[in-house]
Structure formats: C-alpha cells, structure tokens
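A single protein chain has been removed from this complex, and every other one stays in its place.
Showing subunit A:
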Amino acid sequence: MIAVAAGTNRIDPYLIPALDGVAYGLLVFVAASGLVFCFGVANILNLAHGLLYAIGGYTAAALLDGGWVSLALALGVGVLAAAAAGVLLAGLLTPIATGNHLSQALLTFGVALAGGSLLVAGFGPDDPQVQVPAALEGSVVVAGHRYAAYRLVFIVVAAVLAAALYLVVRRTRAGMLVRAAVDDPEMVACLGVSPAWIRAGVLAAAGALAGAAGVLGAPIIGPGTDTADTVLLLSLVVVVLGGLGSMAGTLLAALAIGEIQTLGVALMPSAAPFLLFAAMAAVLAVRARGLAGRWSAA
C-alpha cells in the first residue's frame, strides 16, 4: 500500500503538465491539420498558415467579453475571417499555380509578412488579453488538483473537433476527394473537379480550422507579434513528424509536441529548448527514408 501511495505521489506533480500537454497538443493538431491539407491536397507550402491562426486569435481578443454570446460571435467571425483570408490566398496563388514550390513559398511568406504587419498596425504592438466566458474562468478539481476549467472544456471541444474532422475525411464525398487528391491529383482532375476549386476549397477549410483554433486556443497560445511564427513552426514540425495523409500520424505528432512543450519542460527545464529539436531529429533519423518516400510520391 505504501509503495502504491508513493508511486502516485511521484506521478502526481506531473499530472497537470500532462493534462496541459493534451490541451496544447489538440490545439496544435487543429491548427496543423489545415497545413497538412494545404500541403497534401493543394500541394502548397503555405507559410502564411500561422497568420490564419493569428487572425482567429486577434478576433477572440477583440470580441470576447466574458459572455457565451461573445464566444459564439468570436468563433463565427474568426472562422469566417480566416477562411476568407484563405480564399484570398488561393486567389493570389492562381497565377503561379503551375509554377514551383519555391515561388509559392515566397509568395505566401510575403503575404504572411504583410498580413502580420497589418494585424500589428490594427491591434497594436502589445499582446492583447483574452477574456474567456465567466463560467469557465474558475478551476475544477481533477484527481485532487485544481485545473483551469477552460482548458478542460477546450480538451473536450478539440477532441470532438478532431473526431469530426476524422469522420469528414473518412466518410464524406468531400473527404474522399481530398484523400484522392493527395494520392492522384490528375485522376481527380479527370473526374471533372477543377484543381482551382479544390485549391480554393482547401485553403478556405485550412483557414477555417486555423481560425477556429485561433479563437478557441487564444487562452493557450494567445495572439501576439510572434504567434504566427510559433504556430507555423509547431505546425511544420507536426507535418514533418506525422507524415502526410495520415490523420492518426498528425494527431500522434501533435500530442507528442504538446507533451514535450509542457511535461518535458516540467521534467527537464534545462534541456527544454532542445527537446523539440531532439524529437524531430530522432523521428527523422529512424524514419527518414520512409517519410521522404511517402512525401515524394504525393
């Protein structure tokens, strides 16, 4: 009995960071899945993806006032604004759609640079505070620990979102087209689906996902001058680690990154900066050829 009690005591201090890691990981998953679609389906390396998240985050900061209505409003506006930005991006990309990835990367980076500067000009250089609904501001007791209610609700909502995403990609015609476009874009074009429409649709969907993540995740990765960079980096690492086309791989990679960023920091504060690097290197060192093979085939 004593040994068991000692065991739980040793695990106990890490329960909260581990739970935080799940919240962080699910947030990164929702944000990164947009980038995965973009890259996998439309074959675009969208360096403005972090900007789409930041749009959601700033919307949350501007509209949330502690009530549920404002949360619904912020979610609606944030998703629409980020999806519209995605469509705009698709329009900008149209003239160079047949060009190479290098020009697409430079174009999307230019948009990210200009858009980020506009956001800062509109909302000011200070990181804004985000106010969650009053009912969620308190904390609840989880296994004897106090835990922020908002994060617990976020975990549930993000899990539902992830499950819905999975079902849409697996079961609907749109999802089938998306998966087919990853494997064989020319065949999908033969089916009479215009690549331009697929590109616009995918960028809009990616924007909507990033916008939703930005609004809901604002209390976790808040809006600020380096938000876009952070989210882009985390999403890129998820794509690199998770491989393409596999939702499960993306989810696993996102959760791993969440745990590294929270539990890893709690366990090894001094090594924290290197952990993300080390994880990426380790996975790629073991699976480099496999991942690269999958990618170059797409």
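What we mean here is this: a residue touches a chain if its C-beta (ideal position, glycine included) is under 8 Å from a C-beta of that chain, and two chains touch if they have at least 3 such contacts; residues count from 1.
Heads up, the rule we're going with is that contacts and distances are computed from a predicted model.
This complex has a chain not shown, and the name its UniProt record holds, of "Amino acid/amide ABC transporter membrane protein 2 (HAAT family)", "Urea carboxylase-associated family protein", "4Fe-4S binding protein" or "Pyruvate dehydrogenase", is "Amino acid/amide ABC transporter membrane protein 2 (HAAT family)". Within the set A:Ala90, A:Leu209 or A:Val237, the residue that contacts the chain not displayed is A:Val237. In the complete complex, the hidden chain is touched by one of A:Leu80, A:Val157, A:Ala180 or A:Leu284, namely A:Leu284. Mapped onto subunit A, the footprint of the missing chain covers residues 39, 45, 47, 92, 95-96, 98-103, 105-107, 109-118, 121, 229, 233, 236-237, 239-240, 272-274, 276-277, 280-281, 284-285, 288-289, 291-292, 295-296.
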